[in-house]
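Apart from one protein chain that is not included, each protein chain of the complex appears where it belongs.
Take a look at chain A:
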Amino acid sequence: MESKLIIVVVEEDRGHALGIVEALKDSGEHEVHVIGASTGLARKIAAHAPDVVLIDVDNPTRDMLEELTLASGPLERPVAMFVSGAASGLAQAAIDAGLSAYVVDGLKPERLRPVMDTAIARFRMMRQMRTELAETRRALEERKVIDRAKGLLMKARGIDEDAAYMLLRRTAMDQGRRLADVAEALVTASGLLR
């Protein structure tokens, strides 16, 4: 029987981290650690002597992990980015899902596969949620600005809401700009003129 895999997940968001840990536990018997803070990241990871390190591609502290790829002492284990060599199809899928993995040299692909498949699925979900959240937030923000711009036009020109909206839209089309950008400019300008 093979020993458990030691997996380190680098993720600051507690909720996300817990989700990944749960998912990984379902995929087999592993010892999973979560590291949140970026201070002394490489050292904290090395202390766990992990077989696999998982980190978000967009995490700017990722460069700190590159030091792990250089074994500087005889007792340290070189950690290669698993993407080199045979597993490159898996690597492509991981990167598309927004995941980077560092894997100890010589870890058998068949042991890695279930872990990676689970992590990839989880990261893809996280990425989708993040995109949706950002899009929703943006849409709400824009809606607010457009409403304010409409209000300003209604007051300044004594027109009704529909006419104000049409005016904004026509201006945006004439100038080849986005409706939200025109609204934003109007709100800013009126703030300055007040």
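Assume a residue touches a chain if its C-beta (ideal position, glycine included) is under 8 Å from a C-beta of that chain, and two chains touch if they have at least 3 such contacts; residues count from 1.
FYI, contacts and distances are computed from a predicted model.
Its record in UniProt calls the unshown chain "CmpA/NrtA family ABC transporter substrate-binding protein", which is the match among "Formate hydrogenlyase", "Osmoprotectant transport system permease protein", "Fe-S cluster assembly protein SufD" or "CmpA/NrtA family ABC transporter substrate-binding protein". When the full complex is taken into account, the listed residue touching the unshown chain is A:A42, out of A:I6, A:A23, A:A42 or A:I159. The omitted chain makes contact with just one of the residues A:E66, A:E161 or A:D181: A:E66.
Considering the complete assembly, chain A touches the hidden chain via residues 38-40, 42, 57-67, 69-70, 79-81, 83-85, 88, 91-92, 95, 100, 102.
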